[in-house]
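Before we start, here is the structure in question, set down as structure tokens.
A single protein chain has been omitted; all remaining protein chains appear in their positions.
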Amino acid sequence: MGNCCAYLGPQKNTNVRVSLPAVCFVWQIAMIVLFGVFIRYNPESDAHWVEHMRTENISSDIENDFYYRYPSFQDVHVMIFVGFGFLMTFLKRYSFGGVGFNFLIASFGLQWALLMQGWFHFLDHSTGKIYIGVENLINADFCCAGSLIAYGALLGKVSPVQLMVVTLFGVTLFAVEEYIILHLLHCRDAGGSMVIHAFGGYYGLAISWVLYRPNLHLSKRLNGSVYHSDVFAMIGTLFLWMFWPSFNSAITDHGDGQHRAAINTYLALASTVLTTVAISSMSQKKGKLDMVHIQNATLAGGVAMGTAAEFMISPYGSLIVGFCTGIISTFGYLFVTPFLENKLKLQDTCGVHNLHAVPGMLGGFIGAIVAAAASEEVYSREGLIDVFDFEGKHANRTVGTQGGYQAAGTCVAIAFGLVGGAIVGFILKFPIWGDPADDNCYDDEVYWEVRLLIELNESFCLNCIHF
Amino acid sequence: MGNCCAYLGPQKNTNVRVSLPAVCFVWQIAMIVLFGVFIRYNPESDAHWVEHMRTENISSDIENDFYYRYPSFQDVHVMIFVGFGFLMTFLKRYSFGGVGFNFLIASFGLQWALLMQGWFHFLDHSTGKIYIGVENLINADFCCAGSLIAYGALLGKVSPVQLMVVTLFGVTLFAVEEYIILHLLHCRDAGGSMVIHAFGGYYGLAISWVLYRPNLHLSKRLNGSVYHSDVFAMIGTLFLWMFWPSFNSAITDHGDGQHRAAINTYLALASTVLTTVAISSMSQKKGKLDMVHIQNATLAGGVAMGTAAEFMISPYGSLIVGFCTGIISTFGYLFVTPFLENKLKLQDTCGVHNLHAVPGMLGGFIGAIVAAAASEEVYSREGLIDVFDFEGKHANRTVGTQGGYQAAGTCVAIAFGLVGGAIVGFILKFPIWGDPADDNCYDDEVYWEVRLLIELNESFCLNCIHF
Partner (left out) sequence: MGNCCAYLGPQKNTNVRVSLPAVCFVWQIAMIVLFGVFIRYNPESDAHWVEHMRTENISSDIENDFYYRYPSFQDVHVMIFVGFGFLMTFLKRYSFGGVGFNFLIASFGLQWALLMQGWFHFLDHSTGKIYIGVENLINADFCCAGSLIAYGALLGKVSPVQLMVVTLFGVTLFAVEEYIILHLLHCRDAGGSMVIHAFGGYYGLAISWVLYRPNLHLSKRLNGSVYHSDVFAMIGTLFLWMFWPSFNSAITDHGDGQHRAAINTYLALASTVLTTVAISSMSQKKGKLDMVHIQNATLAGGVAMGTAAEFMISPYGSLIVGFCTGIISTFGYLFVTPFLENKLKLQDTCGVHNLHAVPGMLGGFIGAIVAAAASEEVYSREGLIDVFDFEGKHANRTVGTQGGYQAAGTCVAIAFGLVGGAIVGFILKFPIWGDPADDNCYDDEVYWEVRLLIELNESFCLNCIHF
């Protein structure tokens, strides 16, 4: 099937008929072997549960963590597959790649994440096994999110094999930085402003920077949306937006922790929508709105609340966070993305800089400030211990110190993203991955069997011709 | 970007570059200030929860209201943003406005609703604060729904600034009529047949009646669907339809109340689909179905069960309600909407008259009848008290009296909708809001940057021309 533009130069070899199946098969078999060695059900998902209830004096099945977290898990799952997937269908002719490759790499990533996070956080050293339950599934989905964010910067410019590599390293780096931030630094980051968004955003940007394509303008005709693809993208936007309260509350403490995180995120996101609309309207002739802003910047408030959502930031604090990030993110789309592309040679297809990297970084620092400002008066003594987990060897940590560690954690996440992304970018430069040529980007026909683009009927043709 | 039809007359000034950002910024800042003064976490979302559990002798985190209501809340949230939003994407070239303005006004409306409903229902007079939890979020989403319903009558004919005004007043009126109906009259209306649907429907109709556009036929070319936009609208229809059991059960009593409301709504909606299909098929040549009916009238059963869903209406009673409302709503689309437009000069883009106003009114009266027919035999003594909240100063109310009050409540809701809508309509007639001219309605290009409408490839063009 041809397309409207003339042939523009030599094509790269985009044949992935050997490499893609090989990667899928070998890595999936490796997953099976490693799962066989390491992964077991935890006491809440094992058939010994009835015995476990008796031993632990648990009074009812409803106390199984499944009932605390499964609804949130399903919401997060929707965000990962429909949210991220459909958000990336906005390109006029890369919708298959947007939603399809997202599907592929998230499916691999969550398996690898169960192992990597398991080794770092959940390994029982007495048995050498990782015992999993619903919380692990949520964490695995979170871990994938880092790589999916990176995909946003690379959308349309890489092969599915490269994306698998991005995910393999992305999940690995994620597990390490998460271990450093959450365990060594003992930070709190329930919704992942630092560990997910700042890391994932800078990881994708660094890869994209290394993979800079000087002649990408040759694909310019396809780097944009059509009317219907923008509506498809709104499916992704809205499912991300609506379920973000579940994202930020999915692994917070039972009871008030989950409750508060959901409320804060709900409020921040509402506020973000208004400032996004305001800036978008101000920036255009006659105050017209730009779908790019509505699809993306409206979500920045959820990113920025990823750390602070479980804290006592207070409802109006949440609104302020949303207010500011909506403005910052929309300005990013207006000015920073073009600047990055023209001056820093950084091509960021979806603008993850404005939606994840910067709001994630801000979220980390907001979390640090809110933590440092915590007091027994506001949290109660027990509340403070619960929220910040000031127990064991951290029992004597002050909120000020906690704030410092939170800020340090943000820097660690960014550093991991930048350095890790640069290294992965260089790996992806090897000419073996089947990536498209500069004049062949953003086109599903490279990696997908594309049938008819459109079906029209006789009367239209005649109308058109007789116009 | 031009369009197929010739220029038809002087255009109104649709520039909202000052007014829209101004409204968004000023109102959002007002929200932040008011939230700072009034809104606090309630005991279930506050870090003092552990202390609260001890004081109140609550045995487990699972007793936090979050776990009773959060899954329903998320379903309601999906209905508000994806359900209402995508239901309004059916117009061929107003999908951005349908889903995008819905997003904007719901995001503002829910904040204002938390305040308005808070002042009326949840204000702690000793501290002067409103303490919020998940139930408030659900109520805020409900409150928005009234204004979103009104948007359905106005779709394509108003500017985003006007919609913000509609929402500001809509939420305010809602809070007042809700206070009168639920508190002063002590009605039950968990799913909001009266307070949401009857009010919202008549509110939108009254506004639309005042804003009558005599030359709207000049935009007729755009007042219709294309194939794909009808499929997008089905996303909205189905998410509304599927999650309506959560809508009607979200704030009913814990236990049997939520359980029964979900069952009744599930059954009524199933029944509605069959009668909608029957009437739609009967009305067309060769029995063909009309997408307008399938997208809208199938939902009328959920509207009509909004009051009675928590009562012991019995499963077959629910089926009967669905049966009748499916017929009535489809007849409305066939005969009443054209009649309203031609005879009463009432232009109702989405037919909210048939989907919300009339089924909501019916739902109010059905609730009155079912309440009046309640008996201790069917409900048990305790059940009767629980369901109708016959406690405190209402302890001696009889079911017959309750039925009377329910009917009165329906009338209050309609009156508020009609009078409030008329007033708001007159406010919206001032020539300062940037609304489109009569020949420029239903067109996203007025308020959105619209890029390419469609992308075709060479071979299609040739096929078309050589046809």
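Order as written gives the chain letters A and B; numbering starts at 1 within each chain.
Keep in mind that, in the parts below, contacts are C-beta pairs under 8 Å (C-beta built on N, C-alpha and C of every residue); 3 or more make two chains touch, one makes a residue touch a chain.
Predicted model, so just to flag it, every value in this text is computed and none were measured.
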item: Residue in contact with the excluded chain [from B:R17, B:H259 or B:R397]; value: B:H259
item: Contact residue for the chain not shown (choose from B:F35, B:Y68 or B:F169); value: B:Y68
item: Residue in contact with the excluded chain [from A:I132, A:M291 or A:V387]; value: A:I132
item: Touching residue (missing chain; options B:H125, B:K286, B:K343 or B:K393); value: B:K286
item: Positions on chain A where the hidden chain makes contact; value: 4, 14-21, 24-25, 27-29, 31-33, 35-36, 39-41, 44-51, 53, 60-62, 64-67, 70-71, 74, 77-78, 81-82, 85-86, 89, 93, 95-96, 99-100, 103-104, 107-108, 110-111, 132-134, 137, 160, 228, 232, 235, 434, 446-461, 464-465, 467
item: Touch residues of chain B, complete complex, unshown partner; value: 1-4, 59, 62-63, 67-68, 71-72, 75, 92-93, 224-228, 230-231, 234-235, 238-239, 241-243, 245-246, 254-256, 258-260, 262-263, 266-267, 269-271, 273-275, 277-279, 281-282, 284-291, 294, 298, 312, 314-316, 319-320, 323, 378-380, 382-384, 386-387, 453-454, 456, 458, 460-462, 464-465, 467
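The rule is simple: only the chains that are shown with their structure count from here on.
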item: Length of the line joining the C-alpha centres of chain A and chain B, rounded to whole Å; value: 32
